[in-house]
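Right, one structure below, let's go through it.
FYI, not all chains are in this one, though none of them got moved.
Order of writing sets the labels: A and B. Residues in every chain begin at 1.
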Amino acid sequence: MFFKFLPKEFNFFDLFDKQVKTAVDAAVFFREIVAKNSLDDAAIEKMKDIEHQGDSIAHDIIEQLNKTFITPFDREDIHALTVEIDDITDMIHTIVNRLKVYKLPPNDKNLVKFAVVIEQSIRAVELAVNGLRKHKNLNLVTEACVEIKRLENVGNAMRDETLGELFEKVKDPLLVIKWKEIYQDAETVLDICEDVTHIVGSILVKQA
Amino acid sequence: MFFKFLPKEFNFFDLFDKQVKTAVDAAVFFREIVAKNSLDDAAIEKMKDIEHQGDSIAHDIIEQLNKTFITPFDREDIHALTVEIDDITDMIHTIVNRLKVYKLPPNDKNLVKFAVVIEQSIRAVELAVNGLRKHKNLNLVTEACVEIKRLENVGNAMRDETLGELFEKVKDPLLVIKWKEIYQDAETVLDICEDVTHIVGSILVKQA
């Protein structure tokens, strides 16, 4: 029957839900990592696995997108959304990798604070992305986007305070270089989450 | 009457003019900031206001774009132009914020030089963007783009000289880290202005 060959539109929603779940996994695991004072090979390996899983789903979405003629929303929005969600997981992976390369103890009080806000923000991203599927969830999506924006502001203030303190208190320049990069990466995760809200906003306006 | 519901194309030009005016405001205020040797809360607040204003106009443009079927030039060019102009103001805001977080005196002779070139470049960006509205201004637009490109080269040379001098003369590594980031940000403002010329060029070619 002909409709068997119609593009399965719903696939995109399923794939987006799976992809954003990977970003949540990364955030949850990041919180576990910064709860400990050392970073073993198993943790590095697990983080890498999560990143690979996200990568693979992003790859599926792009391939599906390139093959599908009709999509639930604009092709460019689907592409942009996938790339941003992938960037979230990538950046968390990058932070964990830097902690290892720089031989830093993960359990830093400022990084712990960032990890909490990062998890909150990514859970809000999950709400927003899940909500794209059903039109009735529109309010929920909007609320999630407001929350993500709020958390990005929280992150900005945290980064400023943390960097100010870092330059004030830490006198070893090599240590300053290392932590500065990691704190800025942590804030970048929240920036990327905010970028997601811009794409979600663009999708909502077009469907209004 | 039906035509009342036609998209008001001219809105985009009005909005772009308003948005680029905000970038000019940011540049002018940045020059005021680097003329003084300290950065008070009122200045930080004013800079933040300018950035918010730019943000809000960019948001209006994207929303308008998503709702409008016919646009004066390619949708992707409108989107790209808005994002770049927004990035100009954002980057200036970032520099001012870093001066505060790093507790640096704004009145640095190299930063003053950058502020002058930044204002020149953004005024040329304003000319180019304003000129998109009327076809008769085509030469003016092209001249402005040539000037922006020239100023980006000036900025590159300034950054190289400034960084060379920084590593040569400043022996406190923490101070080097701070100023290096700020000088590179300053040069990035000029890079973003140059990116605007690429989008403007793409618009001109399509309308030729």
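Keep this in mind: a contact is a pair of C-beta atoms (placed from the backbone, for glycine too) under 8 Å apart; a residue touches a chain by one contact, two chains touch by 3 or more.
In this text the structure is predicted, and so the values were computed from the model without any measurement.
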{"item": "Subunit count for the whole complex, all chains sharing one sequence, 2 displayed", "value": "3"}
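Following the convention adopted for this analysis, only the chains that are shown with their structure count from here on.
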{"item": "Whole-Å gap separating subunit A and subunit B, where each centre is the average of the chain's CA atoms", "value": "28"}
{"item": "Contact set on subunit A toward subunit B in their complex", "value": "160, 163-164, 167, 173, 176-177, 180, 198, 201-202, 205-206, 208"}
{"item": "Touch list for subunit B against partner subunit A, complex", "value": "62-63, 66-67, 97, 100-103, 173-174, 177-178"}
